[in-house]
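One protein chain omitted, others in place.
Chain lettering (A and B) follows the sequence in which the chains are written, and residue indices restart at 1 in each chain.
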Amino acid sequence: MRTRVSLFLALAWLGLVVSGALLAPILAGTAPSQVVAEPLLRPSGWPPLGTDELGRDEWSRLLYGGRATIVASLAATALTVAIGTAAALLAQGIGGPVDATVAGGSGAALAIPSLLLALLVVAALGPGFDTLVIAVGLGLSPGFARLARSALRRERGQPYVAAASALGSGRMEIAIRHLLPNALPSLLSLATTHYAWAIGGLTTLTFLGLAGEISTPEWGSMLNAARGYLRVAPWLAWFPGASIAGTILAVHRLGDWAARLRPRG
Amino acid sequence: MISGLRGWLALSFAALMAGCSRTPNDVTTLTYGLTLAPTGIDPHINASAELGIPLDSVYDTLVVQDPESGKILPGLAERWEISPDGRTYTFFLRRDVRFHDGTMFAADDVVANLDYVVNPDHHSQKAVFLLGPFERAEVVDLYTVAIHLTQPFAPLLDSFSQVYLGMASPEALDAWGPAEYQFHQVGTGPYRFVEYVAEDRLILEKNSDYAWPPPTARRAQPFFDRIVFRFFEDPATRAIALENGDVDVLGEVPRHEAERLDASDGFTLTPVAIPGQPTQFLFNTTLPPTDDLRVRQALLAATDRGAIVNTVFGPMSPVAEGPLSSGLWSDPEAPVFAPFDPGEAAQLLETAGWTLGPNGRRSRDGTALKISIVTPGWGSHPEVAQLLESAWEALGAEVAVELAPGFGLLREAQTRGEYNLIGINFFGTDPDLLRPMYASDGLYNWTGYLDPSLDSMLAQAAALPLGSEERRALYLEVGRLLRSEALVLPIRDYTNLVVASDRVTGLAFAHSGWFPLLRDLQLAP
Partner (left out) sequence: MVPPAPRPAAGALSVFARRLGLALVTLWAAVTLSFFGLRLAAGDPLAGLLSQGLASPQQAAELRERLGLADPLLTQYARYLTGLLQGDLGRSLYTQRPVGEVIAEQAGSTVELAIAGLGMTILIGAILGLVAGSRRSTALGSGASAAAGLATALPVALTGVLILWAAMAVGRAAPAFLPLTRSDSLLLPALALGIASAGALARILEGGLQENLEAPFVLAARARGVRRGLPLIWHALRPALPLAISFLSLEAALLLGGTVVTETVFARPGLGRLLVNSILDGDFPVVQGLVLVAAAVYTLTHVAADMAAAFADPRLRDEA
């Protein structure tokens, strides 16, 4: 797993998924909601991946479903990174009780597993696709905040921080101007790993049937729908399942690679 | 230390395997599957059809319906009289009936039950409506009870044959109150209620004292010592449950799996027609664009109901042709319901001003044609809704499908009012079922359609004697009105695909369709 080959494979897979999502209208040929043939056609010839339980083009649904999954997970990760980084900056920039509050608060929130935290958000806001983005984003935030805080703290020990402090820079100024830019590579690799978790979290929630709206195909929802046809049409589960698995693994591989880019010392 | 580790592994394996113990030849216990978890199972209060599957055998009713013909026959009441003005029903009760708690059943128990149902604090969701224009119940003598109505109401006998008006022990009702009674039910039926754990199990045991079977019973005494009901809410895992032997009888099995199991050894599929309203979607007549009759007609014409039924439900479900299932009521003179005609649909939309743009989407005065469908999560409604989406997008509409997994969320979505179509249907054996849904003041008037002449037709028909030609004619007229106003998109006459292990014999269902006659059921070794 640690070879260049696996990194290349990961990048190639992500390239495929992203271009599939971007070019879905061109590549798909038919709209994902349209009935195009008999239901449960085997993947042979046309449509390329067969049809789902209602006779819709599975290839088209996979492309559009990927679009929904990776975009929503990206939005959730952006939320996580924004909240987590802000909390870490506040903690390190103000210090004292604020730092203790961030450390303690994120610790307390971590006492609720992030899936439960996400479900709690769904409970408060009601099911729906927008809610799921917020739920996953908030669910992963405490963990990210904790790790981002440590990343910033690690930088605090560096000599240049002492130098800046001697030159009269304030805590917050040091945090923003010195700690943050230097911790950026760590934060980036953290964000990548959290993106993989966000994909897992989002597809889990849609798999549980919390997507609300069912007109848009999405990988987790597709996997959920395919469960009923595992015996007569198992490929309906393979395609979204393999897509989710491949994408999560590829993003993790990317995260590992990014983590090793971090300058040491 | 190593042996400790090994011991641990052995132990954990043993623990895992411990779950797999059930004697295969046990014929004294039946496992019966339920497919929806109701929010409550007090038949006087809750409305779900699911609750009746077990409880129909816990309670006896004043009268019973013949499973085949639907004819009303004696139950707890040996006979009854209806006053000439149709406003007083007098029931003469059996004198040998005991509740499961040992108390004798008599006329004051009927009064106590009906008082419990109509008590406004108890929020009865169904039973109180079955009573129609109920005024009061009166003890005439120890074993005679009179029911007074404010106006004639023909479906009353049908109502008194339903489990929702089954006779519960007033002592238990008093002792537990409306919140707890559902966990401690006491009736007079062939099986007694033992235990209910929501979403997990409901257990019944044989009532050995049972000696008052109705004339429809084929066995005098119940066969099983114990019937365990388990929940199989997820359609995707139902066939697996049957094949694993987790359950002996299970309904609502998805079409492909039901067909596959039927063809394989060891299982038999019984399609059971459920009378009442078909699987259907109601049009909201108060929200654009479905406030326009032409749009509703266009959507009907653009829907190939035969193809939808074929894809989702298969050949065992008949295509529905009106607001009630054909077994209950059909109109031989009516034209074919909304024939599939995309050309006609497009034409109707053009006349209504929804013109086709270059992008294949229709709009009027810069407003896009958007249709929003709210679908319940059960009964394959989501699949149907997605096929409607496909059909109507081909017509040039933008369609959004919102899923409401439970009845609570469905009602919430309905209250918000932002739907053009919503899926809902009720079951029953009398056409009066139409009233709560289409009368202006109906509890489930989700179409928003208000029409005093329809109201008076529905009220009038309810008062006419059962089986009379006048009553039939009036309901046909109601049906034509609902059709011409395009208020409902019927899909299929509801058919429950029940799959049972071949060991099960005597599987038959009450006239209402959902409820198995558990008393007559047997299991071969």
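Quick note on the criterion: a residue touches a chain if its C-beta (ideal position, glycine included) is under 8 Å from a C-beta of that chain, and two chains touch if they have at least 3 such contacts.
Computed from a predicted model, the values in this text were never measured in an experiment.
Within the full complex, the residue among B:111, B:186, B:241 or B:338 touching the omitted chain is B:241.
From the set A:12, A:71 or A:116, the residue in touch with the chain omitted from the display is A:116, counting the whole complex. Check B:171, B:233, B:262 or B:451 against the missing chain and you find that the one touching it is B:233. Mapped onto chain A, the footprint of the missing chain covers residues 1, 104-105, 107-109, 111-116, 119-127, 196, 200-201, 203-204, 207-208, 210, 220, 223-224, 226-227, 230-231, 234, 237, 241, 244-245, 248-249, 252.
Residues of chain B that touch the chain left out of view are 1-2, 5, 8-9, 12, 15-17, 19-20, 22, 37, 39-40, 121, 123, 125, 179-180, 197-200, 231-234, 237, 240-241, 243-246, 405-409, 411-412, 415, 443.
The definition used in the following text is that only the chains that are shown with their structure count from here on.
Taking the mean of the C-alpha atoms as each chain's centre, chain A and chain B sit 42 Å apart. Put simply, chain B touches chain A in their complex at residues 234-237, 239, 254, 256-257, 260, 311-312, 375, 377, 382-383, 385-387, 389-391, 393-394, 399-403, 405, 409. Within the complex formed with chain B, the residues of chain A that make contact are 31, 33-35, 39-40, 53-56, 127, 209, 211-215, 227-232.
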